[in-house]
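Every protein chain except one is present and positioned as in the full complex.
So, chain A:
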């Protein structure tokens, strides 16, 4: 059972990182409005995953409650900086770098969910399997979005 506990902790941690990264990248690129809004929508999905994971944690006796809180004092600074620097050509390259990293993180997270799904079937734990079926498609969509944005942005930023 300890391995499943460990896996849930890993996923919980990775989802928290993904949620935070989605928000931070949005704020850092507030002048790229689609990036800003869609990352915030998708961060909402990650927060739901975190909540659902914590519920499973309760059931299995693992404490996955969020201890760090949600306050992010640098948000305003990031957004303001993004607005001030939004007219500089380098902002596109920074966006590309952030999207690249985000995509890799999300692909990693997707693999973790894959492992949980397989584990749940192996352990015949229907609730964990249902959780995976609920959350894994969201992560795939998040990763696909990041990949898609990279395709759209890179020719403009790299070839112009």
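Definition applied: contacts are C-beta pairs under 8 Å (C-beta built on N, C-alpha and C of every residue); 3 or more make two chains touch, one makes a residue touch a chain; residues count from 1.
Keep in mind that, in the parts below, contacts and distances are computed from a predicted model.
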Among "MlaD family protein", "Nitrate reductase", "Peptide/nickel transport system ATP-binding protein" or "Cytochrome bo(3) ubiquinol oxidase subunit 3", the UniProt name of the subunit that does not appear here: "Nitrate reductase"
Per the touch definition above, residue among A:32, A:98, A:112 or A:125 touching the missing chain: A:32
Contact partner of the left-out chain, one of A:73, A:122 or A:155: A:155
Touch list for chain A against the chain that is not drawn: 31-34, 37-38, 40-42, 44, 86-89, 91-92, 141-142, 144-145, 147-149, 151-152, 155-157, 159-160
